[in-house]
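The structure under discussion appears below in the form of structure tokens.
Only one protein chain is missing; all other protein chains are in place.
Take a look at subunit A:
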Amino acid sequence: MSSESSKKRKPKVIRSDGAPSEGKRNRSETEQEGKYYSEEAEVDLRDPGRDYELYKYTCQELQRLMAEIQDLKSRGGKDAAVEIEERRIRSCVHFMTLKKLNRLAHIRLKKGRDQTHEAKQKVDAYHLQLQNLLYEVMHLQKEITKCLEFKSKHEEIDLVSLEEFYKEAPPDISKAEVTMGDPHQQTLARLDWELEQRKRLAEKYRESLSNKEKILKEIEVKKEYLSSLQPRLNSIMQASLPVQEYLFMPFDQAHKQYETARHLPPPLYVLFVQATAYGQACDKTLSVAIEGSVDEAKALFKPPEDSQDDESDSDAEEEQTTKRRRPTLGVQLDDKRKEMLKRHPLSVMLDLKCKDDSVLHLTFYYLMNLNIMTVKAKVTTATELITPISAGDLLSPDSVLSCLYPGDHGKKTPNPANQYQFDKVGILTLRDYVLDLGHPYLWVQKLGGLHFPKEQPQHTVIADHSLSASHMETTMKLLKTRVQSRLALHKQFASLEHGIVPVTSDCQYLFPAKVVSRLVKWVTIAHEDYMELHFTKDIVETGLAGDTNLYYMALVERGTAKLQAAVVLNPGYSSIPPIFQLCLNWKGEKTNNNDDNIRAMESEVNVCYKELCGPRPSHQLLTNQLQRLCVLLDVYLETESHDDSVEGPKEFPQEKMCLRLFRGPSRMKPFKYNHPQGFFSHR
């Protein structure tokens, strides 16, 4: 601090040399060289050791003087003041010396510092240089290593192998003589060649790209052309609809049908395809249509979780409501039954048109869980039919198709596997449900291509086209024959109920001109009643009187003679003949048990029926049989030998021309009518 203050003071007081203040520096610089007292220079001259000795001596003197002063002051005296003053002046000189010494010390210090500082600066500079150089060395070294590590891009390129290169490259690039020796040149040459090739390929690539673009554009154009074609075709089709109708070639309709047909279950599909094919190929009177809801059919294939969720929801809901509303076991079973007997929503409808404009409408259904098909039938006629009482069952939908093939009564399910399913839900037989579901006839299954072999039950029965095709024609023909024969019978029954046997003109030759016996009654009887009759036991025993047949009673009279005829009408009429059993009440009761001639009469109508068939399709069989019965009764009554013991004339005079009245060991009457001669003879 003191040095600082002295430093501060120094320039102010003595400054004519050395370091003046800044303000004065420039002014006094010019004067410096000649004539100022430089303390710095003095410092260099003096020896710091001697200055130190001086300093020590001065301090001692000062201390001594101070002590003398002290002594003088303490003894007090008048002379003291002069001696004190003397000593004081000497101390002041000493102080001056001290000051100078101090100054010198400071100057020395400063100089020393300056020198150190300079040296230090130099060292620093050198240090810095060193650092720089080191740094540069390092940098250069790094550069060197970098350069050494440098991989030229050209090494990444897969150049063609040397042999290939020399083979393929043109000589102006390969420059064999130069490059062989010099790897650098070689590499260069190779790179050149690579570049060359790449350029060429790039060229090709560009060309191909442009080609591709062209072709793409062409494709686009063509696609557009085609897509524009579709709406045009549609419009043509629309336009052609009226033409189609005019020409009776409903392609559009057929197309729509085929669309719907895709949703049919396999057996119905088989039926549809085969029936359509048959209708187109062989039988123009057959028309096929699909009925039902396609949406429901599509809905059948929805994933089952949806429906199950719904079910469980609804179940939960139901349980939440009162306990009374929970379905009872019976109702649950009923629902299960309904579920088992569920029909597919689509059905195939076949319409068979017959010659007299009557139509047989057949609707085929598919029971999904049971894998069988059923059919419902309906017959419509061109004109309204008045049904005679006895003809009630002839055209009823329940029985009109019964036994189309022998034994095919359609009351039992044809699929043996169904029995197990039925046991689960308590269905005894399908018979209870046929009115609602339709009849599962065997021929219906065959038309759907379903075959259920009895001997080897199969696990899954799939619909087979060939089975359907092989049965189609026969079945269609049988169906037509069936409808027509039933309709013919219908008409005939109306006439029979009025007591007239309608014999057509082309069958008149079978009978003599005059027939006296008359049909007075024609009624239908029940199966059980037929079985109870006493004169039908033979037929019952033979097994010809089953419950699929229709039974009738005819009554023929002449005079006092009454002939009862019980008739079995097989559903297969007219290929299977009706069977007559007779009972004659005249002079006692005569049946085939006690009268050979009654037996012969039965034989005439039952066994010799082929003569009575009439022109095909032999719808006249029944009426001819009845007419023949009347003729036979006539012959029987007229040829009865007269009992001589009884008085009076014969009740029935012989009007028939007969060669002989009796023949053979059984004494048969002449029942055979000969045309055109008109006489009766024996067989």
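Heads up, the rule we're going with is that a contact is a pair of C-beta atoms (placed from the backbone, for glycine too) under 8 Å apart; a residue touches a chain by one contact, two chains touch by 3 or more; residues count from 1.
The rule is short, and it goes like this: contacts and distances are computed from a predicted model.
Looking at the choices "Par-6 family cell polarity regulator gamma", "Proteasome subunit alpha type", "Vacuolar protein-sorting-associated protein 25" or "WD repeat-containing protein 58", the name in the UniProt record of the chain not drawn here is "WD repeat-containing protein 58".
Contact with the chain not shown here comes from a single listed residue; of A:547, A:611 or A:655, that residue is A:547. Of the listed residues A:178, A:435 or A:659, the one in contact with the hidden chain in the full complex is A:659. Of the candidate positions A:242, A:407 or A:676, contact with the hidden chain is made by A:407. Remark: the residues of subunit A touching the chain excluded from display are 406-408, 538-549, 570, 572, 575-577, 579, 592-594, 596, 599, 602-603, 606-607, 641, 643-646, 659-660, 662-667, 681-683.
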